[in-house]
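Dropping a structure here in structure tokens format, bear with me for questions.
Just one protein chain is left out here, and the rest sit where they should.
Just so it is clear, A, B and C label the chains in written order, and each chain counts residues from 1 on its own.
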Amino acid sequence: MADPLAQARQNLAIANRIVSVEGIIDAFGHVSMRHPTKPDRYLISRSRSPEVVEASDIYEYTLDSQPVTPLPEGIRGYGELVIHGEIYKARPDVNAVAHHHGMAFLPFCNSGEELVPLYHMGAQIGEKVPFWDSRDEFGDTNLLVLRPEEGASLARALGPYWLVLMRRHGATVAGKNLTELVFRSIYSYRNAELQLATRSLGHPLSPLTPGEAKLAWQRNLEPRPQARAWEYWSVRLKKAGEYPAAPKPTAKAAAARRGGKTRAVSRKRRR
Amino acid sequence: MADPLAQARQNLAIANRIVSVEGIIDAFGHVSMRHPTKPDRYLISRSRSPEVVEASDIYEYTLDSQPVTPLPEGIRGYGELVIHGEIYKARPDVNAVAHHHGMAFLPFCNSGEELVPLYHMGAQIGEKVPFWDSRDEFGDTNLLVLRPEEGASLARALGPYWLVLMRRHGATVAGKNLTELVFRSIYSYRNAELQLATRSLGHPLSPLTPGEAKLAWQRNLEPRPQARAWEYWSVRLKKAGEYPAAPKPTAKAAAARRGGKTRAVSRKRRR
Amino acid sequence: MADPLAQARQNLAIANRIVSVEGIIDAFGHVSMRHPTKPDRYLISRSRSPEVVEASDIYEYTLDSQPVTPLPEGIRGYGELVIHGEIYKARPDVNAVAHHHGMAFLPFCNSGEELVPLYHMGAQIGEKVPFWDSRDEFGDTNLLVLRPEEGASLARALGPYWLVLMRRHGATVAGKNLTELVFRSIYSYRNAELQLATRSLGHPLSPLTPGEAKLAWQRNLEPRPQARAWEYWSVRLKKAGEYPAAPKPTAKAAAARRGGKTRAVSRKRRR
Partner (left out) sequence: MADPLAQARQNLAIANRIVSVEGIIDAFGHVSMRHPTKPDRYLISRSRSPEVVEASDIYEYTLDSQPVTPLPEGIRGYGELVIHGEIYKARPDVNAVAHHHGMAFLPFCNSGEELVPLYHMGAQIGEKVPFWDSRDEFGDTNLLVLRPEEGASLARALGPYWLVLMRRHGATVAGKNLTELVFRSIYSYRNAELQLATRSLGHPLSPLTPGEAKLAWQRNLEPRPQARAWEYWSVRLKKAGEYPAAPKPTAKAAAARRGGKTRAVSRKRRR
């Protein structure tokens, strides 16, 4: 799959499936990535649960969260696209974003208890995990992040960090790339589970020192652990029968390979 | 499937399976809906666990919880039918009802701790979650809701709300339609799980404001999130091999299509 | 399967599988039943995990826990057979026994906290759940119940009840028949899970009154709920691919059907 966009869409479908099968995201939540060659665009599925997303569900959006070409008849985008667009705007170093309501995070989102790194893998939560409270700027809302100013406010709360907890709502995670995003989504979740369990024992928490957290963060992001984790999740996806089918070549790509030109028939192949 | 009754029975079988596969209902519990064209009747399975219900298991009852036609030899109805009948009588706006003993609710049912909405999806518990205690009117019973007056008492406790916790027993959930009912059953359950986990951290709960709860409730019931969740649950049901087979056409429907009349042979097809 | 013994062995294999698949028993633990026609014998698997027991693994024992015929070469019985034998001796009304180390019971077994019925299904724990502590009569042991006097001591602790918690070890459950035993094993376990969760909320427990407990106990043991639960567990076993294959007819039974006599070849069929 030489086409970087086709490859990106397939990888994004895989990432959607992994975070679902690993139990982080349920019916709601969404995962996006910045366009591989056009940094002023991002890729995200149409409004579907991440567990069922396929490469063909993925569309291009501008950073203002407008579809680059109008969505086909009957196809709708997610309601909270501005979470993604506004973070890509504010953070050129971020190339992948996930938003979810994972059950292990919600007690922290509700109570406001600070999340801290409690083991080396938990260092992936980043130096600090800020909170965003929709009430502060917007008062009573339906809690969702629907308007550009809400997305921009959330992006400001995220600031230079990599994970923001949204009061009475959920979490938004960022990564430099898709693998790092999935890695952070999963291990920040494990750290939240650990914090819940450790607190239940009644002892004071014993977080990593800032120095430990920084060194563990760096180590976790090295190619070997990143590749090992991705292989693990991919195999599990395959064993669960959840690996998305490789997309059929687009008409254009197929034509390029044949040295010929796009034929009308190729349209039928798209689902 | 143009026949609205056949469609309703199949949808009700699907709903039974979803709440089972998503972990809300086990061997006991039951799910019903009001008849699609005759509002003085409701549809519910014969006495079987929701996980194994098929369209052909579903029978029609009057709002007094009497079978419209006598049940076939050897077939028995659920013992607690009056939960459904009495709520349909008291609440013309309710078109679907589920009763269950989900483990996340039971600590609230036992202790009497009030359930409150702790995140936007949890707003589906409704404005208030009343309690019903069989002891108040009936003293020592086997806890089940078996007599019409017990069902009527429960319906009074539910009042204008959408979820009632039954002390030392379980929960009864109502919806305007089947999708809303399944949605409420699942997300009220998640909210109960969240309340258990948040309380274990020892902080005060931080519920939605009434304004937030109302706005989130409305949003969650819009067509897009309802359709998205239903697709998700349906796909999971299919992947789990639990999707009920499409029912064979009834003799009458088949005859109508053939423009002929019911033949004796069609009987064999029914299970 | 007209042969009551063959039927009993198959049912016992099914019961072994159900309690495993429903998460009550892991590698260790065992399930037995009294012989269907000879009340001074009981049936139990050779030493295998209940999850993998088949009808052909099941042997006959006297109430002194001696095999009625010597076990075949290389086949060993469970170490704790006297749990079963001594209870059958002491309790003519008990026809099925299970012993396990289910995780939800162990916190009660360790701490000595009394188990109480917290919802109608939990009434199946019985009027009272006594404790047995191996230290009281036997001092430091390996905690297992290996000698006849240890089994007899446990049977005395059980007394007229249906569930006994063994300090720092596990639980032993009794039933009037196999279905009731499985039902009690599963719903006593759910009640233990509920007690753990309710206690974590910090409220006082609100158990059933003795009157409620008695009425709920009776109701749960009626044919309809017992049959419904058994169907549910059986279907789940089948869906999980765990239902034991129907045993091949024994040489004797087959010969009886053919009106001929046992042939040497039938031996090969046994596994």
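A few comments on the model shown:
Please note the rule applied: a residue touches a chain if its C-beta (ideal position, glycine included) is under 8 Å from a C-beta of that chain, and two chains touch if they have at least 3 such contacts.
The structure displayed is predicted, hence computed values, not measured ones.
Although it is not drawn, the missing chain touches A, C when the whole complex is taken into account. Among C:A55, C:C109, C:I125 or C:L237, only C:C109 touches the chain left out of the display.
Per the touch definition above, the residue from A:D3, A:E60 or A:E193 contacting the chain not shown is A:E193.
Interface with the hidden chain, as seen from subunit C, comprises residues 26-28, 47-49, 51-52, 76, 79, 101, 103-104, 106-107, 109-113, 135, 139-144, 167-170, 196, 199-200, 241-242.
Even with one chain removed from view, subunit A keeps its contact list with that chain: residues 118-121, 190, 193-194, 197-198, 200-209, 211-212, 215-216, 218-219, 224-225, 228-229, 231-233, 235-236, 239.
Here is the rule we use: only the chains that are shown with their structure count from here on.
In this structure subunit B contacts its sequence twin subunit C using mostly different residue numbers, the overlap staying below half.
Computed centre separation for the pair subunit B/subunit C is 34 angstrom, with centres defined by C-alpha atoms. Per-chain Cα centroids separate subunit A from subunit C by 47 Å.
Each of the following residues of subunit B touches two or more other chains: 200.
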